[in-house]
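Apart from one protein chain that is not included, each protein chain of the complex appears where it belongs.
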Amino acid sequence: MALPPYAGAGERAWYYGFRFFCGLVFLFLIAPILIIVPLSFNAEPYFTFTPGMLSLSPDAFSLRWYEDIFRNEQWIQAVQNSVIIGVSATIIATALGTLAALGLSRPFMPFRTVIMGLLISPMIVPIIISAAGMYFFYSNVGLAQTYPGLILAHAALGTPFVVITVTATLVGFDHSLTRASASLGASPPTTFFKVIVPLILPGVISGGLFAFITSFDEVVAVLFLSGPAQTTIPRQMWSGIREQISPTILAVATVLICVSIALLATLELLRRRNERMRGIRAA
Amino acid sequence: MADVTMERPVIQTADGVPLKTKLRVTTRNNRLKAFGLVIPLLAFVLIAFIFPIGSMLLRSVDNSLLPSLLPRTAAALQEWDGQGIPDEATFAIFAEEMVAARKARTIGRVATRVNFERSGMRSTFTKSARRLAKVEAGPWKEALIKIDKKWGEQGTWTTLKVLSEPLTLTHYLAALDLKYDDDLSIVSEAEDRQIYVPLFLRTLWVSLGITVLCLLLGYPIAFLMATLPVRISNLLMILVLLPFWTSLLVRTTSWIVMLQTEGVLNDIMVALGLISDESRVQMIYNMTGTVVAMTHILLPFMVLPLYSVMKTISPSYVRAARSLGATPATAFFRVYFPNTIPGIGAGSLLVFILSIGYYITPALVGGRTGQLISNLIAFHMQKSLNWGLAGALGALLLGGVLALYILYNRIVGVDNMKLG
Partner (left out) sequence: MTGILPKTSFAVAGAVALSLAAAGAASAADTITVVSWGGAYTKSQVEAYHKPWMAKTGNKINSVDYNGGLAEIKAQVEAGNVTWDAVDLELADVVRGCDEGLLEPIDASILPPSPKGMAAAEDFIEGTLHECGVATILWSTIVAYDDTKFSGKKPTTLADFFDTKTFPGKRGLRKSPKINLEWALMADGVPANKVYETLETDEGRDRAFKKLDSIKDSIVWWEAGAQPPQLLADGEVAITSAYNGRIFNAQVSENKPFVIIWDGQVWDIDLWGIPKGTKNKKAVLEFIKFSTDTQRLADQAKYISYGPARKSSAPLVGKHAETGIDMKPHMPTTPANFETALQNSFEFWADNQDELNERFSAWLAK
């Protein structure tokens, strides 16, 4: 909202004051994330800017903490585990979630509100309660401290995001398109793959990304369910923060920030594609 | 009227089936098809998620330990009227089972369970079992009281009587800072042992505070983004979405780096001469740390619903109000603000729901004073191993969250949840 030309002095002060306040809020949002990046190149094992760093002396910077990640077996294993568990959980969550969203979006879905409520519950139930419940159950059936156990747990935690995003994509879905396709002689599978899939794909992918990041960032269920062999990146960071906080964590954090930037960019591209395909112009 | 309808020819479809029947069949088929698509996920969520939580919550009323490890004592105590102390026969059974339990190495489990209800009983149990093994003959009542005078107290036995029932409310009482008195009436815990109710209240207040903070910080920036040209607001949106997509642990780590006594903020304040090097401010490992970090983490959950509501409000409303002579403040509060209330409701409820169950951030940056109810549940799950109490605390927390969730579903609808 630009300042109208008839604005008085008071309004003017208010306008700039308001912008200044908003600037502070944005700083609050972004500064903690950006501050980590330079600190991860600190040559000293401290979490604060050394005088050398402030004067930009090249000796004060180093890649040693990044080298640390690649030399430390535990970190390497954690990365592998995070990827394996994240990808598997995402596949399960996306498959089940997409199917369910297709069902939920049909006009004749019975008990829709109740079912939707149940399906979204993994997102709402406090994680400590979910993790505690899964701990006992998975121990009883022998899945605790196994990969399949963690994958199933993370899949359950990730499904709500898939359901929500795909359902949202289907809200604007024009059912006459399928009828048009059928009336033009397409078989149901053809209709599905040529008409429905391209339209809901952005929703499915962004739901999958959400499910992946949920698993990739999840630590509480891992704390309860993982054995020594299934340590993930967040689990490793957790013990690092609680016990031996070393700048290696900052290096890992910086890498993770890059991952989130990549995810964010992908998501934004998908959103644009989705709007374009459905003929919605950017507002 | 009825007659006329009866005589009207039944409308039939091309293949001769009455249209009504055909429609019914089609509807049913459609319902089945829709339901069939949902079934796999529903079954998965029920089995892998809802059922485990349900069975954990059942632990909060389960009380089968004593009846299964000291079965005859439990049976005898169920008969006992709870007046004075039990008779010699009960003591004899109890002594015999204690000695047997010590041999079988189950006495520790009994002692731990009793100690949850009556502090100090663990040592009484292990000590008595050890010494009883050396006592050869009764009278057992006398022998036990000689070993520890607690066996002569009514309260000890009423506690054991409560623990002899297969189901119990003791965990819920404990979770509400109540307990059974010696005569089995329900009374408050001693003042210095009341921790759960104050913690529940603290959790509620902190969540409320965080919600208000998020609203105060989130509303202006959502407003700014909704009113700026798309090109600029999209750029600003990245500043909201990047934290949203960044790992929780990364963000928590950043706050440690920012706030610790030798951290960035303190360094800056010292460098600017605001504080001296000796009087650095403690901003982390206490409630301040918890509130700051949680506000940062939950802020996007407030901004996104607010923004999506504000974007639908046409700027011409405010312009119309201004042109009709309203001051900027009047135009804002009478015209714009009421239109944003659905967004405020959606954002606030979401932030509130998420914050009352929060665990990770308080555990990492909360120190002693910044802990919330989830942290105590984790403590009883992992450290004290009082799983019954963890279940009871969890059930109370879950009850509260679900009530809010249903409210959210009514007001906002989970379908309308905005995810970035």
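As written, the chain order gives the labels A and B, with residue 1 at the start of each chain.
To be clear about the criterion, a contact is a pair of C-beta atoms (placed from the backbone, for glycine too) under 8 Å apart; a residue touches a chain by one contact, two chains touch by 3 or more.
Model, not experiment: these values are computed from the prediction.
Trainee: Of the residues A:Cys22, A:Leu39, A:Met53 or A:Leu102, which one touches the chain left out of the display?
Mentor: Of the listed residues, the one touching the omitted chain is A:Leu102.
Trainee: Who touches the missing chain here, B:Lys134, B:Arg231, B:Arg368 or B:Arg410?
Mentor: If we include the chain that is not displayed, B:Arg368 is the one touching it.
Trainee: Which of these touches the unseen chain: B:Leu199, B:Val212, B:Leu248 or B:Ala326?
Mentor: B:Leu199
Trainee: Pick from B:Arg105, B:Lys134 or B:Arg231: which residue touches the chain that isn't shown?
Mentor: B:Arg105
Trainee: Residue by residue, what part of subunit B touches the chain that was omitted?
Mentor: Given the touch definition above, subunit B has residues 37, 40, 104-109, 112, 115, 119-120, 122-123, 126-127, 192-193, 195, 199, 260-262, 285, 367-368, 371, 376, 379, 382-385 touching the missing chain.
Trainee: If the hidden chain were put back, which residues of subunit A would touch it?
Mentor: 46-47, 84, 87-88, 91-92, 94-96, 98-99, 102, 135-136, 139-140, 142, 144-148, 151, 188-189, 191-192, 197, 227-229, 239, 242-245
Everything below uses one rule, namely that only the chains that are shown with their structure count from here on.
Trainee: As a quick test, compute the distance in whole Å between the mean CA positions of subunit A and subunit B.
Mentor: Computed value for the inter-centroid distance: 23 Å.
Trainee: For the complex, which residues does subunit B have touching subunit A?
Mentor: Residues in contact with subunit A: 27, 30-31, 33-38, 40-42, 44-46, 48-57, 59, 217-218, 220-221, 224, 227-228, 230, 236, 238-243, 245-258, 260, 262-264, 267, 296, 299-300, 311, 315, 328, 353, 356-360, 364, 374, 377-378, 381, 387, 390, 394, 397-398, 401-402, 405-406, 409, 414-415, 417, 419-420.
Trainee: For the complex, give me every residue of subunit A touching subunit B.
Mentor: By the definition above, subunit A touches subunit B via 1, 11, 14, 18-19, 21-22, 25-26, 28-33, 35-36, 39, 46-49, 96-97, 99-100, 102-104, 106-110, 113, 115-122, 124-130, 132-138, 152-153, 155-156, 159, 161, 163-165, 167-168, 171, 210, 213, 216-217, 219-220, 224, 234, 237-238, 241-242, 245, 249-250, 253, 256-257, 260-261, 263-264, 267, 282-283.
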